[in-house]
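Notes for the one structure printed next.
Note that one protein chain of the assembly has been removed; the remaining protein chains are unaltered in position.
Chain nomenclature is as follows: A and B, assigned in order of appearance, with residue numbering initiated at 1 for each chain independently.
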Amino acid sequence: MAKFSIRELDIWFHQVHALSQASLEIESNEILSIIGPSRSGKTTFLRMLNRLNELERGFRMSGKVEMDAKDIMTEDRELIRKKVGMVFALPLPLPLSIFDNVAYGPRMHGVKSKKKLEEITEDTLKKAYLWDEVKDRLRVSAFKLSGGQQQRLCIARTLAVSPQVVLFDEPCSGLDPISTAKVEEAMLKLKENYTIVLVTNNVKQAARVGDKTAFFLSGELIEMGDTQKIFTAPKDKRTEDYISGKFG
Amino acid sequence: MNSKKSQKIAFIFLLLATLLIIVPVGLIIAIIIQKGLPGISWEFLSDIPRKGMRAGGIFPAIVGTLYLVSGAIIFALPIGLFSAIYLSEYAKDNFLTRIIKLAIVNLAGVPSVVYGLFGLALFVVFFKFGASILSGSLTLGIMILPLIITASREALESVPYSFREVSWSLGASKWQTIRNIVLPNAIPGILTGTILGLGRAAGETAPILFTVAAFYLPQLPRSIFNQAMALPYHLYVISTQVPNVDEKIRYGTALVLLTMVLFMNLIAVVIRYKFRKKKKW
Partner (left out) sequence: MRKIKELILEKLIFICGIASIFFVVLIFLFLLKEGFALFKTVLPADFLFGRKWYPISEPAQLGILPLILGSLLVTFGAALISIPIGVASAIYIAEVAPAKSKEILKAGIELLAAIPSVVLGFIGMVTLVPWVKKLFHLPTGLTALSGSIMLAFMAMPTIVSIAEDALYSVPKTYKEGALALGATHWQAIWRVMLPAASSGILAAVMLGIGRVIGETMAVMMITGNAAVMPTSILQPVRTLTATIAAEMGEAVVGSEHYFALFAIGIVLFVISFAVNVGADLFLHKKR
């Protein structure tokens, strides 16, 4: 069964029509890559899945977003965000220590035991391939880490609240190729246990990691399908032009 | 060449105008320190006024001012901080918010003597608190409210929006985010605003004239329903109402008041400076 089922989704910010009539399904334990030029509505779509859009001024929507066959707008907002984690475009550590960054989420959800928090921290830092690099300096400010390490810390922090879905919003846009490879490696490993939605500006990245790929343009979903199909035999001329680098 | 010359003349005038403000400020402070310092002694700071305020010290006035300032901040800080939280974290861009901002601007602009009238009518007469530390503190508290709101709001808004988004995205509620992420990072700014508010409250005279200030009260107040002496009012009294007060006492009182107020401002500046240096983002 599909993890997410989105039907005829429209989103506006004030007068701007950011997304129109998007309908698609997102399967469990897969990576869905979303590509498209800037202002194509892809990030707006992503931020709909964990209800971050509604905090912005002038937000309006119509249509339906269902997760596990339940309308996310009628569910508890904090619970949805706990189930649907997010990694942002830039590494955004909170101004806390490495340990406190990872433990922040579980603490907010009522985990108090120090032992339990330490377990979670070790476990998630390992999943994000960061444990070996930081295990001796967990009390150091997260700002002391390199950009790539910070981004992996953010992944660990997201995993620490045991989400079912992880959203990645151009997670490698500020990283060098080696750090990017590490983040991608983490993503591929994560899909065994999580559903992953990746928004990326990097068409090659989408081809490398995505099981499915969706192409957005000017707020519309142009086409979606198996990554291989999209990249070898796109149905729409615009998709072909975009992935071959004619615009974007 | 001509326009170069006129620029030179213009800039000289601009510099002169600036000096016309800065030099007197330096002079005022220098005069008060020079003439006030000889009057300062342990006895002056710790004794009650004697011989119709022509001798002795100013201890009750110092204590009274400390009481008033503490009372004002106890009242104004929670309300001001919560109000700032509302404006920075909850308020939408609508008519109500516009009105709140306008009200804050107006509250900041109400003449201090009008605060005195208001305190008299509401606290002293209507609530029957009488002329007391309670009435004076509440009046001063309302007066410094806009200062605290504005400073706290700036501090809260300077915390990057992305920190909030991260916290929300981890499933933290709005209040959890404010409590654990926004407030801890805004504390230096809030503290700065609060201390500036303290300094302002310590120096004001008009709001306490009819709400608390005692002309001459040789003992310390025993409860918040007592009247109290206060430094700024004491300075007013000995410089205009009591003839033949020794210059040393008058300048000494002015120096103590000025030191108190400027010291608080200095602390605020230091906090602001230190924090800016070790800002983490």
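Here, contacts are C-beta pairs under 8 Å (C-beta built on N, C-alpha and C of every residue); 3 or more make two chains touch, one makes a residue touch a chain.
Please read all numbers here as calculations on a predicted model, not as lab measurements.
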Chains still shown that are in contact with the chain withheld from the display: B
Contact residue for the chain not shown (choose from B:15, B:37 or B:187): B:15
Sole contact to the chain not displayed, among B:39, B:188 or B:232: B:232
Footprint left on chain B by the chain that the document does not show: 3-4, 6-7, 10-11, 13-15, 17-18, 20-22, 24-26, 28-29, 31-32, 78-83, 85-87, 89-91, 96, 99-100, 102-118, 120-122, 125-126, 142, 145-146, 149, 173-176, 199, 202-206, 209-210, 232-233, 235-236, 239-240, 250, 254, 257-258, 261-262, 265, 269
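By our rule, only the chains that are shown with their structure count from here on.
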Centre distance in Å when chain A and chain B are each reduced to the mean of their C-alpha atoms: 48
Contact footprint of chain B on chain A as seen in their complex: 50, 52, 55, 57, 78-79, 81-82, 85-86, 88, 90, 92, 94-95, 104-105, 108-109, 141, 143, 154, 157-158, 160-161
Complex contacts: residues of chain B adjacent to chain A: 92-93, 162-163, 165-173, 176, 180-181, 185, 280-281
